[in-house]
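With one protein chain held back, the other chains of the complex are shown just where they sit.
Naming follows writing order (A and B), and every chain is counted from residue 1.
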Amino acid sequence: MLLKVENITTCYGQLTALRNASLSIDEGNTLFVTGPNGAGKSTLLKTIAGVVSPVEGSIMLAGSPVTRKTPEDIARLGFSMVPEGRHVFGSLTIEENLRLGTGMLTDKSGIAEGLAHVYELFPMLAERKHNPAGVLSGGQQQMLVIARALMAEPRLIAIDEPSLGLAPLVIDQVYDALLKLRETRGLTLLIVEQSSTRAILAGGRMILMRSGEIVLEGDAVQLSKGDALQAAYFGYGEH
Amino acid sequence: MTAILQFAFDALSVGSIYALGALGIALIFGVMRLVNFAHGDYVAFCVFALLWPSIDVVAIVFVGNLPWYLLIPVILAIGAGLSVLSEILIFRHLRNSNPATMMITSFALGFVLQHVLLMLFTSRPKSINLWSNLSLPVELMGARIPLLQVITIVTTITILFALVTFLKRTQFGIEMRAAAEDFTMARMLGVRANRVIMAAFAVSGMLAAAIGLILATQTGTTDINMGMPIMLVAFVATVIGGLGSLPGAVICGFLIGAATVMLQVFLPLEARPFRDAFVYLAVIACLVWRPQGLFSPKSARERV
Partner (left out) sequence: MVMNKKTSVLARTWSTPVILIALLVVIALVTVAIGSGIFSRTITEIFIRVTLVVGMYIFIGNSGVISFGHAGFMCLGAYAAAWLTIPPMMKKILLPGLTPLIADVQLPLILSAGVSALFAAVIALVAGAVLMRLAGIAASIGTFAMLAVINTIYSNWQSVTAATSSVVGIPIATGIWSSLAGAIAGILIAYFYGISRSGLALRAARDEAVAAAASGVDIYRERLVAFVVSAFVCGLAGVLYAHFLGVVNPDAFYLGVTFIALSMLVVGGMGSLSGAVVGVVVISAIIQILRWMEKGIEIGGASLSLPNGIQEIVIGIVMIIILIIRPAGLMQNRDLSWGATAARKSKTGD
């Protein structure tokens, strides 16, 4: 098991954003996190990434405990996070953005090769590699941050809302690239995605969150067949 | 022609000191959102590091007696050390506090440093002789320019060049620039927060030391308030240049230096004592025209 999250509770001041969340992902698998706004999906990823600290619970990454560790230490264990809103470094060039991810690699010889692979996957990045990243379009920035996360040679990539603010055609391109990566490199993916359709198309497992709790989990395709998904999403029968 | 040349060197030399000061402030602001009001007192501290503590009227030169190739690294190290120490002991514990708290804490630190110097050296400025042969003028394209001015300008340009190379060409430099733009995202990519911040403080401390050496040589005195005027202009230059933009801070340091010299030359005689007032009015005008700074990086704009 690559990632094991057990009974995580995270609070922002008085507000409990995440309550008793547990999940696990095996190497090479894909897990989608879906649910309405404010469900705690981003908080879940931020807690795993070490950006916020949980008040309770534990997280194990590749067998090592990472609860309450710093983001930079967690990144060094093979975890790469692409947060919501892309966060390119606008004043750095595309190549500098990419090289950022390589700082923690112990074996520097593979960097040139890594860059070449990434430019192959995303040719439009190669064209502009010495331009400041701030001038890229939304879709290009999304590609850049995924590529940047890849440069660190992670075992698990977590992406928060890759389709936010992007046109449908562009989202297709992003997901094509992601899924190709999954096949060629055996990457483990943890994706927060509002649209459960994408999850179903991509396959893998899915968990549904509401109001800070995980209310449903299972195989994405199977869940889509029954009523359970809609019921959980809209909260039928609960009151 | 000679007048213009003289004027240009004056402006550049004054601007250099302001630019170095602004850079020191901007570096720390970039990574920590902290305006370090103690910076001017770092400058004074480095100057007094040349002396042995004494309340006599005459300065007892101690470290200042070392030959230049030892003196410079020692004073730079003292500057870096003081700066890093203040990070470890004080600023580290305030990483996510509100700006007012950080500002006042840095001011309190400066206050403490000032009074330590006061206790050890008294408030009387003491004269010292540091490389005074450098004040002799050299002939340059028909104008007589003090050698020290030339050295100041050359030193500043060298420092800037070295810093730019470091920031653009080295992995650590890229990490520092990334941390200055988006600290949390940088950490998620493995950038070691503490190292980057300590490096920023170390470089900032060295810049303060450089300013101290230049001022001590220029004025031939040691005065516990030496760093204050530089600090004020540096603070202003950093904001006008655009917070988070190192080139902006440097350019504005030079601009303010040039403006100061220009006003001194071109203002009518009766208005000259009020020169500083004009400079500050220009600052206000600048801020109203472009509040985010003249060179702010694109991502610095606040989004709704």
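Here is the rule we use: a residue touches a chain if its C-beta (ideal position, glycine included) is under 8 Å from a C-beta of that chain, and two chains touch if they have at least 3 such contacts.
Because the structure is a prediction, the values reported are computed rather than measured.
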Legend entry - Interface partners of the hidden chain - shown chains only, full complex considered: B
Inset, instruction - Return the single residue from B:I128, B:L167, B:M226 or B:L243 that touches the missing chain. - result: B:L243
Inset, instruction - Using the definition of touch stated at the top, determine which of B:A8, B:I60, B:A77 or B:I90 touches the missing chain. - result: B:I90
Legend entry - Which of B:L85, B:L118, B:L136 or B:V154 contacts the chain that the document leaves out: B:L118
Inset, instruction - Could you list which residues of chain B touch the chain missing from the display? - result: 35, 37, 90, 93-94, 97-101, 103-105, 107-109, 111-112, 115-116, 118-119, 228, 232, 235-236, 239-240, 243, 273-277, 280-281, 283-284, 287-288, 291-293, 304
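Operating definition for what follows: only the chains that are shown with their structure count from here on.
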Legend entry - Chain centre separation in whole Å, for chain B relative to chain A (CA means): 42
Inset, instruction - Sort out for me which residues of chain A touch chain B in the complex. - result: 49, 51, 70-72, 75-76, 80-81, 83, 87, 89-92, 96, 99-104, 132, 134, 148-149, 152
Legend entry - chain B to chain A touching residues, read off their complex: 171, 174-175, 177-178, 181-182, 184-193, 297-299
